[in-house]
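Reviewing the structure listed below.
For this depiction, one protein chain was excluded, whereas all remaining protein chains were kept in their positions.
For chain A:
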Amino acid sequence: MGRVLLVGRLAVRDLRRRPTETALLLLAIMAATTTLTLGLVLRDAAGDPYVSTREATSGPDVVAGVGRLAQLPGLEDLARGDGVAGHSGPYPVAPAKLEASGRVSDVQAVGRDAATASVDQPEVTQGSWVGDGGVVVEAAFATALGVRVGDPVTLDGRSFRVVGVAVTAAMAPYPGTSCLVAVGCMSGAVSGDIAAGLPPGLLHNPGLVWLTQADVRSLTSDPGSLSYVMNLKLTHPDEARAFVGANPPAGRDAPRLTAWQDILEDATEVAGDSQILLLIGAWLLGLLAVATLSVLVGGRMADQTRRVGLLKAVGGTPSLVAAVLLAEYVLVAVVAAAAGLAVGSVTAPSLTESSAGLVGGAGTPSMTVSTAGVVTAVALAVAVVATVVPAVRAARSSTVKALADSPRPPRRVGWLIAISARLPVPLLLALRVAARRPRRVVLAVAGVAITVSGIYVVLVLNAFLSTQPLAGGYDAAQVELLRQVLLVWMVILLCLAAVNAVVITWATVLDNRRSSALARALGATPGEVSTALAAAQVLPALAGALLGAFPGGFALFAALNAITGGDGDRATLPSLWQLLTVVLATVLVVAALTAVPARLGGRRPVTEAL
């Protein structure tokens, strides 16, 4: 117990001794834990509203539809089939054009009874259920169209009044609406040329409305043209997909079946996409955090050489020394995990508004034990991965050398030293500064490459969302939401990358105190030394930006595409000039970020360092 106390006390005191570095460590890990929390909370939130809606509306396990009156016997046979515990319908469905406040949209009008149905009774969230002359609008469609209870609307020219707004689990919310009518439906943006070639009557991004059955029948002069939909309750709801598989459409007249699990996937598509983006972002940030931590830890370990020597001189075993060094970072990781979980769970509700159209959409995500466990484990893993090697190395170091506080000898890269002799003084010094710590250069290159890869993906996704706002069934609000997710992703990524650049530069400045002072004693100007320290960061940044822009970004996008099952062919990849601009901007930003620490490093009094 005493040993644990000692380790804890030493770790806490050292963290308090260097508050700025501790804050940077905390920030680096927290960026990763916050994004991971958002991703995991969204994953849980994605399914919850649909499940709530299914419970509240006695949602169907299978939705069956036919396109013509003549096909109705197929539905009736299905209702009597094995494994079906109950059903509602069949209900007539008619295609129509809805006009409200000057806006026109295609709709599928479903005729329902005023009485409550045992399967799929849509939950009215505003107003009341259907009655003669009254239309109930699906909630997400109502939001998109901007209609409210009491508004007058027309359906194919006939006047109605909106009497209610409701949600259902029988169909994904607008614009993910599935097609019930025989004329067919299509979603996404359509150019003029394509529109001209489409079959007449085809519905474009149709919304869902409910009327009385009589009102639906009145919308068409040919009752035989009505489509029908029936909602089935199964004895074993979890086997809905198997039920659908066992009743394949055997011909034109056979009903088309949809299992509730497929509706769930459609309904939660945006939340699912957001979650994938955030999880990939979390991994990228985790990698960046490891890079930041490795540099910070390396710098701190160098500063702690004498302390390690003292601990060992007074009887500390190598394992005790390693435990003290590790404990500092484990403590920071635990605090960062807690902070990330708090910030992530507070922020998550603003990213779950995609669930409009389902019961309890917004504000429902909650923290689970598994989320807290995963986030804490990742934070600890990041800390341990970055710390364990230098901690063990420090613990194994010679006590006498550690007490003498002799700095870790720099690496010699002969060919780079030879090349640098032919360059102007700032570049000569810069290459030699970089060559002294190749591992740090690799971390700097990796950090910038990860960031630029992230920027590449954001450019692709942003272009996709800008040019095809309704692609993939996203409406304007959902596009806005995905943009918000991308923004969160990008802001955290850029902040951490900036911290990374500053940390690496500062570590380089500290590590090169003596060699910089010596160069100045030998005649290098402060400007040349400052430029060299900054250039030692800018050169790896250039390499990282090129790696990130060309193979890295494309590889990340391909991975994202493979995970989401997206259609990469529809994406517009960044043009060459965009990528070159990103590379140039990265170099300029890194130069600006490193200018201040490099200038401070280049102007330290020579005699102090020597």
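To be clear about the criterion, contacts are C-beta pairs under 8 Å (C-beta built on N, C-alpha and C of every residue); 3 or more make two chains touch, one makes a residue touch a chain; residues count from 1.
Just so we're on the same page, contacts and distances are computed from a predicted model.
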*What name does the UniProt record list for the absent chain among "Cell signaling regulator", "NADH-quinone oxidoreductase subunit D", "Porin" or "Macrolide ABC transporter ATP-binding protein"?*
"Macrolide ABC transporter ATP-binding protein"
*asked:* Out of A:346, A:421, A:562 or A:576, which residue would touch the omitted chain in the full complex?
replied: A:421
_Candidates A:347, A:515 or A:578 - the one touching the absent chain_ = A:515
*Please identify, in ascending order, the residues of chain A that touch the omitted chain?*
409-413, 417, 421-422, 425, 428, 432, 435-436, 514-515, 518-528, 603, 605-607, 610
